[in-house]
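Only one protein chain is missing from this complex, and each of the others stays in its spot.
Up next, chain A:
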């Protein structure tokens, strides 16, 4: 199953990177074929404006990939240092950070993201920021929890006895030994952000038409569910497959990266 996950993820990334090169302009309209079912000319059919659904799916994959990866990166870049410092020093910063994390974690991820997106304003940048900040509490909490466990290990005591300073211990001992759960978390965070982007865009809080996004496509498809069901099926299927891929990959990585399985 992890292999299937890897295949799905690679296919998704290839679609996002190469798809837009082979498909035509996602905004090109074919007035002779509006709401056309899948055919040779339009393998996934067309929408109400006669735009090729396959081109829009491929360009949408790019938006999804950006939203998923950039927001997760943002959360990691900001969250990991906070979790490291809070967990390692456990002084004044720790209780403040943990209180904030507890409060924000009380909101479901999407509710929090929707609220933030509404404040930041609708755009891809807004989506990345909103999703990134929504992932932040989870990243901080995971990092801090790992740090708390790792800093009690004898090899950290040995590092102090070696004469190592805090910076060296944090970067060469603590962080590398916290990496596995964070990598696994990324495989959970990216698909969550992909769904998040689609949701925000579907609600009109994210990527704005005419930019193709799977969420925007679903918004359109809604009005033509009975006449052109493929318009909803393709983006829905893509979202499902991409998230499934990341989740399967994450399960596989969890097994590979678990240090216990090395022994």
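The criterion applied here is as follows: a residue touches a chain if its C-beta (ideal position, glycine included) is under 8 Å from a C-beta of that chain, and two chains touch if they have at least 3 such contacts; residues count from 1.
We adopt the following convention: contacts and distances are computed from a predicted model.
Entry comment: the absent subunit's protein name, as recorded by UniProt, is "Peptide ABC transporter ATP-binding protein", drawn from "Sigma-70 family RNA polymerase sigma factor", "Peptide ABC transporter ATP-binding protein", "Spore photoproduct lyase" or "Fe-S cluster assembly protein SufB". Of the candidate positions A:157, A:237 or A:256, contact with the unshown chain belongs to A:157.
Shown as candidates are A:173, A:230 or A:246; the residue that touches the absent chain is A:173. Listed here are the chain A residues that touch the chain not shown: 153-155, 157-166, 168, 172-173, 176-177, 259, 262-263.
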